[in-house]
Structures are given as structure tokens and as C-alpha cells.
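Starting off with a structure, shown below.
For this view, one protein chain was removed and the others were kept in their places.
Right, chain A next:
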Amino acid sequence: MEKTQNNKAWFLVLPVLVIVAFSAVIPLMTVVNYAFNDTFGNNEFFWAGLEWFDEMVHSERLHEALGRQALFSAIILAIEVPLGIFVALNMPKKGFWSSVVLVLMALPLLIPFNVVGTIWQIFGRTDIGLLGHTLAAIGIDYNYTNDPLDAWITVVVMDVWHWTSLVALLCYAGLQSIPQAYYQAAKIDQASRWAVFRYIELPKMKGVLLIAVLLRFMDSFMIYTEPFVVTGGGPGNSTTFLSIDLVKMAVGQFDLGPAAAFSLMYFLVILLVSWVFYTVMTNLDRAQTSMGEGN
């Protein structure tokens, strides 16, 4: 659609600007303030320059948290994306059952994060949880509160349970847009199931799949509540991800300077990924509109 050039449109955007400035810019300025200053209370600040950044860049603790975070996000993507595609390919295409499946699949997405944690905390307990009890009954030594590996497995399975449906639903939306004629043509050509997937379904899903990967990356990168409820970041520090570490530092120990420097670096990563996301989105929009005009 051709847009009209009109700077008065700023008036329509003004309310959003005021509210987001209040809830994003002012707090962010506080963070910047803390990141470059040191304080001994009483609202007195001393210029600290890049000291905090220096401390954080060389902090063993941050490196470990970042390493765990990267590993977690990588595992999440490696499991959820292929599984999500697989599920999407098997979802019923239309009719009553497709609605039922959609609703059931969306259910985990709508559960408050801490309740997701509670559900898995209970589910994995060997005394009262179905999963823990079953594993204990068949002789597997499983205890997510003591064993770091078990804690990791629990947190990963929980995230797969929580978010795979999102990947699947996005892919499903991409699949729905493929005209039936494509499949009929493939059938006439006697294309194999793999060829249909590789040359028809995958290219059509490319856009939504990119969105799914970015969303999952972002959200797993800032995960806080679910692992916090299940493991509290433990045993030891084994499931302390970036956000958990940051909250520990800022609210728990009140190390404002380092925490603020940490926040700003965290934010830069977010900014970078958001930019990739935005580029993908706008390209996708353009592709769609040009396709619409072609018809």
C-alpha cells in the first residue's frame, strides 16, 4: 500500500511515545547512570568511567553464566525447531480435530511462568510426581535438586514442553498458506515425501521459521521464572542463567554498578537480535505485499 507522507501522524503516535518513554527510557537512564558511577548511598555519585564494564568483561562469574546461557539456548533451538516442524507436518489440516489440536497445543503457552515451574517441580519429584516416581520405579536414579545433569534435563524438557507448540503453530500457519495445487503437481511428478518437504513445504515455511527461531532465541535468552522456580539456579550455580544471575546481583546483593554494566551489555545483544528480527519481518512483509499485487 502506498503511504502518504504526513508528519502530523506524530500526534497519533504521541500517547505511545509518552507511555513507553516513561516505562522504558527513564528506567534505562537509571541503569546507564549506575553503570558509569559508583555510590556510597545518600544519592551521591562518583564517576567510575568504564570500571564496572572492565570488571564485568573479566568476571569469571559472568563468563560462566553466559556460557550456560548460550548452551541452554543452543540446546533449546536444536530440539524445539526440528520437533516443532515435525509436529506441524503431522497436525490435521482442517475440521473439528484441527481446532481441538490447536487449542490443546496452545494451552501450555498460556500458563503463568511460575506455574509452569510449579507444575514441573511437582511432576519431577520422586515422592509425589508422576515423572519422578515412574523413573524411580524403573530404577533410574533421578533427582533434579541434587544432580546438575538431572536439573539441566528437567529445565530443558520443561522448556520443550512449554514452547515447542509455538514453533509448531507458526510453522502450521506457514503450511496452511500452501495452495493444494502444489501438492497435486508434486503427486503427478511422483515426488517423494522428502522432496515435497524440501522443495515445497520448507521454502514456504522459511519466513515463519525465521520468526520462530528468533522468538525462541530471545525468550530463552532472557528466561528467568521457570528455572528459578524449579531449581532456584542450583544445584550450586549449575542452572543460573543470565537473568537469574543479574537479579541475584542487582536485587539480592545490591551490587548496582556491576549489575547495571551487565544490563547494558545484555541490552546490546538484545538490540542486535532485534535488528535481525526487524529486517526479517520487513522483508517478509514486502514479499507478501508484492505477491498480493501480483495476483
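Some observations on this one:
By definition in this document, contacts are C-beta pairs under 8 Å (C-beta built on N, C-alpha and C of every residue); 3 or more make two chains touch, one makes a residue touch a chain; residues count from 1.
Convention: contacts and distances are computed from a predicted model.
One chain of the assembly is not displayed; among "Imelysin-like domain-containing protein", "ATP synthase gamma chain", "Electron transfer flavoprotein subunit alpha/FixB family protein" or "Carbohydrate ABC transporter membrane protein 2 (CUT1 family)", its UniProt protein name is "Carbohydrate ABC transporter membrane protein 2 (CUT1 family)". Here the missing chain is touched by one residue of A:Ala74, A:Leu109, A:Ile140 or A:Ala195, and it is A:Leu109. Interface with the hidden chain, as seen from chain A, comprises residues 1-10, 12-13, 15-17, 19-20, 22-24, 26-28, 30-31, 86-87, 90-92, 99, 101-115, 118-120, 122-123, 127-131, 133, 161, 165-166, 169-170, 172-174, 208, 211-212, 215, 218, 221-222, 224-225, 229, 242-244, 246-247, 250-251, 256, 259, 263, 266-267, 270-271, 273-275, 277-278, 281, 284-285.
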